[in-house]
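Omission of a single protein chain aside, the complex is shown with its protein chains in their original locations.
Chain lettering (A and B) follows the sequence in which the chains are written, and residue indices restart at 1 in each chain.
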Amino acid sequence: MPSRLLGPQNRYLWFWVFTGPFVVGLGVFVYVPLLWSLALSFFDARNTVTPTHFVGLSNYTSVLGDSAFTSSLATFAVFCLFIVPATYALSLALALMVNRLRLARAFFRSVFFLPTACSYVVASVIWKLSLFNGVRFGLANTVLRWFGQDPVAWLSTSHPPWYWLVIVTVRLWLQAGFYMVLILAGLQRIPRALYEAAAVDGARPGWQVFRHITFPQLRATSVAVVLLLVINAFQAFDEFYNLLSTARGYPPYARPPLVYLYYVALGQGQDLGIGSAGAVVLALIIALVTVVQARWFGLGRKEE
Amino acid sequence: MTTSEPTEPIPAPTFSRRRLFTLGAGAALTAALAACGSNTGRGSGSSGGHGAPVLSQWYHQYGEAGTEQAVKRYAAAYTEARVSVQWRPGDYDRQTAAALLTDAGPDVFEVNGPTLDQIQGHQVVDLTHEIAAVRPDFNAAVLAPKTYRGKVYGIPQTIDMQMLYYRKSLLTAAGVRPPRTLHELVDAAHRLTTRNVKGLFLGNDGGAGVLGGTPLFAAGLELVTADGRVGFDDPAAAAALAGLHTLYANKSLLLGAPADWADPSAFTQGLTAMQWTGLWAMPQIKKALGDDFGVLPFPAAGNHGRPAVPVGAYATAVSARSKHVDAAKAYAKWLWVDRTDDQQDFALSYGFHIPARVSLAKKAAKLRTGPAADAVGFATDHGHASPLLWTPKSQTALQDALTRIIQGGADPSAQLKSVVSTVGSELSRVLKKSGKG
Partner (left out) sequence: MRKNGEATIQDAHVRLGRALRAVIIGALAVLFLVPFYLLVRGGLSSESDLTSPGWTFFPRTLRWSNVRELFDDPSVPMLHALWNSTQIAVLTTLGTLLLASLAGYGLARIPYPYANHVFYAILGTLMIPSAVTFVPSFVLVSTLGWISTLRGLIVPTLFSGFAAFVFRQYFLGFPKELEDAARVDGLGHWRTYWRVVVPNSRPVFAAVGAIVFIGSWNAFLWPLVIGQDQQAWTVQVALATFTTAQVVNLHELFVAAAVSILPLVVVFVVLQRYIVAGVERSGID
């Protein structure tokens, strides 16, 4: 065999031996459906995946003209702007506190990490039926009652939008422990010597040390955590669906794009053309945000 | 984690045999997959032992105990084919919609439809011939939405209807009489509300989901007129919907109950004095409350109003992609046309449903007295089914508007205007399609 195809020392051959199986699978099970979706977005594809009626960009104009879709994008932006900083702050706070513990450190780390084992289905059951149950035997309403307040229908009240409290706390509970572990790992890597030097310079333990040493040293970890949080927020579906959907559909509030697309494309009015067009728009937005974010954090310039 | 370039020096570009190896790896992968088989059941739609086809039949998950065993019993008695019954939890409409796109879907399935798009997309087959002999015996109101251009695409199984249940003792204690108008309903709910008990339960979303078109029917309007136009472009509609917001604003509605409107728990546990739920819940309510309850239709709204209850039917349909369409049709006919005893048992032995066949409904002793008889009367006199032209998109538009009006206090006229426009364009779309072919 000509060596230029195999590369020096058969390296190209070995490259494909290692990556080939994965790449083929990715092609079949990710890229084929992806391109299929892309194609569907240009067809009138109601109740069929092999449409024949080409409609050009009309699915795109109609999905972008649908106020339900555009408002779902807004909903999602609000959610993202809230959940990402909140999860980051909570994880960081937990990590800092656990890191300074001398006693029972493993115990507290376990306690905060344990929710990672729960599924969104289970967590939604607990949140919806026990914690934020809208009637008198829910825990939150029991607590309100102790203070003489009336029960609140947490998930059915849009003024004020209490449902956000439920949605955000469920995700905080499920995620914070995992990111706490990542940040703990980052804290372990900060050289002791830096703290000793700071102490010599008279920096007060606490806020000053945090601001000038811990936080800057955590930068790589923080960037990683925020990126992961944003990617996860893009995929948000399970808790919205499990908390708010009913047998008859989904309320028009707190409806993120994936929930909208799920109902449009997979519901009884199975409109795969519109659904795919919306999905393409969403994927483009996600790509754009990711690129902007990467620039913002100065990634892609040089390996750290 | 970064998204930067790899740090290795990149060798000069040369041609590779990537394609060849890709194919080789693909073959290896396929072999590996074949080895990891372990089929967990399901006779892949092929033939059974002695040339008898294997049919797969789907039901959504009924809440009443015993229903699953019952439908499996019916299927087991069929001799012309082996029927494998699948009991589907979760979002049934979406599961069937996805499955109908493939060969792996059901042969025979019950459906809260079929929808016009499913019919126009040739996903379900024509069953007119199967029910021809007994067609007049089916309840006309629920058969109509299964009929498209004279052909029947689903055999109605049972009639489901919903109505208002009220606790007699609580109404008496509060000095409230059973409401006959929407105005009285609002007033009654308000007066029945105490610190521990709410006046009315219309579902955890405040009624938008379960009520749907019912308040419009009660205002004397329709969803779609006989000539295919929007039926609620009328000020009376806005007035009726404004009444629903008052219920919410008065804090008379129970919200956030652990079980939604379809389950009578909130009513039987005393969380609410009145609840909107299905006829199917009556046995449970009777067991819990004895005679301490009565039933009403949704009360008339406005000057031209009339009482209304929604009726509908799950229907049995046959997938056009079934490999055994004829066998599937024969089975559907056998169970839902010929086997009247099974139909009777299915309708009445587990929950309460009205048999879709008029002759069976008349025979049902359980439906002849008390609140059950009232319910049958409501269904006959005040029943409205969603027409076939009422597409899921129209339904979503109305439901979204209802939520905004009820919970958000949005202006009913403005909301209805946008619903009218959405429904109008849906109607012209489906009518144009049916005009074409």
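General observations
Methods note: a residue touches a chain if its C-beta (ideal position, glycine included) is under 8 Å from a C-beta of that chain, and two chains touch if they have at least 3 such contacts.
Since this is a predicted model, take the numbers as computed values, not measurements.
Shown chains touched by the undisplayed chain in the intact complex: A, B.
For the chain left out of this panel, the touching residue among A:Cys80, A:Val125, A:Val168 or A:Ile190 is A:Val125. Note that of A:Val84, A:Val166 or A:Leu282, the residue touching the chain absent from this view is A:Leu282.
Residue-wise, the contact with the chain that is not shown comes from A:Leu94, picked out of A:Leu94, A:Ala153, A:Leu229 or A:Ile274. Residue positions on chain A in contact with the hidden chain: 7, 11-12, 14-19, 21-23, 25-26, 28-34, 36-37, 40, 49, 94, 97-98, 100-101, 106, 108-123, 125-127, 129-131, 136-137, 139, 142, 173, 177-178, 181-182, 184-186, 188, 206, 220-221, 223-225, 231, 234-235, 237-238, 242, 247, 258, 261-262, 265-266, 272, 275-276, 279, 282-283, 286-287, 290, in rising order. Where chain B meets the omitted chain, the residues involved are 1-3, 5-14, 16, 18, 33, 36-42, 44, 61-64, 68-69, 86-91, 95, 98-99, 101-105, 196, 258-260, 262-263, 265, 269, 280, 284.
Please note the rule applied: only the chains that are shown with their structure count from here on.
Centre-to-centre separation between chain A and chain B, using Cα means, comes to 33 Å.
Chain contact summary for the complex, chain B toward chain A: residues 1-5, 7, 11, 14-18, 21-22, 24-26, 28-29, 91, 93-94, 97-98, 100-101, 112-113, 115, 117-118, 121, 123, 195-196, 203-206, 208-210, 212, 251, 254-258, 260, 262, 266, 271, 391-393, 395-396, 399-400, 403-404, 407-409. Here chain A touches chain B in the complex through residues 1, 4-8, 11-13, 16-17, 20-21, 23-25, 46-49, 68, 128-129, 132-136, 138, 150, 152-159, 223-224, 227-228, 245-249, 251-253, 262-263, 266-271, 294, 299-304, going by the rule given at the top.
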